[in-house]
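Quick notes on the structure that follows.
The complex is shown incomplete by one protein chain, all other protein chains being positioned as in the whole.
The letters A, B and C name the chains in turn, as written, and every chain counts its residues from 1.
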């Protein structure tokens, strides 16, 4: 029997020296003032039991974690056809690189780098016919997997991010030039950024991810969201591509499928057992939460849990 | 004594089989319908004598030839400081590539690839304080070196190009993300495209370039536009970078400093002697006029003129 | 209860149309004549039960599968210090690419691309002091994990491969120029190729890999080869990097840590349960066995086994 409570307590203590080693995502003005001492970690088991430590009710900007939700939604709608427009390989490059995108004629390597998530947003806008309906449906989906109707986006973060989103606009324009964007660049980037600015706590995030630990079906409510095969593939993609050019590092040290965001959050799943969320705004050089990554590494070491 | 008249007549005849081998720049809708049979060539000597053949009064979109004029203007204003923001090396890459720009942190290799000319336009807007004043001053400068007040831009080409200018917007946004663009992406790209859509005939272009063959001073009017050292450097840049990733090819076969545009025009100078302009809308795989390049090669072979 | 016998029989039948779709590794003369109709698959469970189908006693050249064995050995000797000389990230590039290696100053992305395995071989030669002792120890190690003293290398394959090994020599020389190779280029490449030319059957390979499915300890003999943490990391690396620039694809469709070789073999592990080996010489465009990959995909679909 694993004593989760004791493990989380130990982690909360051991993580302290790591909190100040990271840097906030200062290229997004609204995130630049985050308090580096913040830390939270939450676990949700299949029977609904949750273990939480730190600021687990504090909401933060989920940023790239939203890519898991939009990809799930788009895969559910378009299924395998989606792979004509986005690949499934690790990029080996930073999250916002244009180099590979130019060489590979506008087809992003995977849905979890920025270019890939922008294409995914484009497929949702084409499906829902408007940017408003797209955002609404995405938000509803997140609310429903998190079983929480109060989740919303942070308009200040959104506005702030849009003003400095030149890299994303470069990526989107490049894909548009290759014909891999159906809607207007501005519509797609704005909607993508709105998804990124959705705010959730670690408690909410760990609840929301549970269906991915259970082959697509929420083990508590028994609600089915996607097929087992799709769930398996999303997990595989999180493992190989969930942390940009530090995905190998994460697989190596943590050993769980996971996805990080520059807001400081990371989610991970232990297949057939639980989902985990962690938060700490200081980032390492790859743009992943430094203390968050370390906390997950401590968790898998202490619990012996890993997919390998 | 070189018999220019005879040489141009021979070229006009020998060039016929090459006219249909090129392809129009079909990614710019307004250029896609150009007549592949069009051909014109003009020479202007230092004493004002001109030799012309073909459609030498037909105006066409000068496109990237405008980069020579805006660079001249900006160099005249900012002199060597300009090289903090744009390099002077051949890129070895296509005119609209983003790869090198990302590796080299937003500083374009030279002012004659698209990214470079976009930065140059940005420096002009910063100097003239508005996009209107920038365009007006650029047009006035071109009118004055061409000694022709009727030269103007083609609004249809401009509108058409702006609608599909995703690559240029990607380049500009990427440079903006690196802090190498002071004005708004949209302002800069629109002004850049307006410069590109200026329409001139080969006769007008060969007249306009004469100051670059004469160390910065128009040999006819004796008006001085730039210093001898600046003229030398513009010519050096045209030789090494004037034809994108076919610059070596052009130096090799033609052996003159020159600059091409996707509208089908090419200008070149024979230092201390003359300037030349040629036009034919069919492009080779590098985006340079196919018959135009060949006509210049025939010209240097027949006349024995070359800088080497 | 999974009926492995039935599953293997089904696979052997369903795989037939895929056998002829691949291409043999024709750049290695001795492999160019392989019979495309060959197919074998073997499973070894923790209690020693084995299930086999096809040519499961036929030995073939393990090629890059040897990288798992040499890396295990070197990790055992040098532990984490090894990561100063080789990374742990997917490369996103073909197995023999030099591009990334030049940009990253001679440090290979991971031990499972050619450059990485060449460095690993170099670390072994430095440890064992000679190429002979290195090869002998590597072979002994493989014999001991496979519990089979008759395993040996195929000198014809080795000779043939050495004669055309220009890419590997280019990689080794490039690393040598960056100071990431301590021994002579020729010694290292020859020893590396000798490891690649070791010949094993699927039955032997599935037996040999069992310790990696059981945290570093052979579940049958209880012999310990590496620490649980090292075993976890080797599995993580196989998942993210085991199939070159198709590693994401393999994780996505198969969902198991695995490693392929251009000889047509693939090994994979189901943690805590079994190890699997498959063989079919026809390769897909990434250099991985086409039918082999498909057989593993059928296996995980039919058995429901996956780490995700």
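Some notes on this structure:
Throughout what follows, a contact is a pair of C-beta atoms (placed from the backbone, for glycine too) under 8 Å apart; a residue touches a chain by one contact, two chains touch by 3 or more.
Note that this is a predicted model, so its numbers are computed, not measured.
The chain not shown here makes contact, within the complete complex, with B, C.
Residue C:176 is the one among C:88, C:176 or C:243 that touches the chain missing from this view. For the options B:59, B:73, B:109 or B:294, the residue in contact with the chain missing from this view is B:109. Seen across the whole complex, the unshown chain contacts chain C at 97-99, 102-103, 166-167, 169-171, 173-174, 176-177, 185.
Where chain B meets the chain that is not shown, the touching residues are 87-93, 100, 109-110, 231-233, 235-237, 239-241, 245-249, 251-252, 255, 257, 271, 301, 306-308.
Here is the rule we use: only the chains that are shown with their structure count from here on.
Counting contacting C-beta pairs between every two chains, the top pair is A-C.
Rounded to whole angstrom, the centroid-to-centroid distance between chain A and chain B, based on C-alpha atoms, equals 47 Å.
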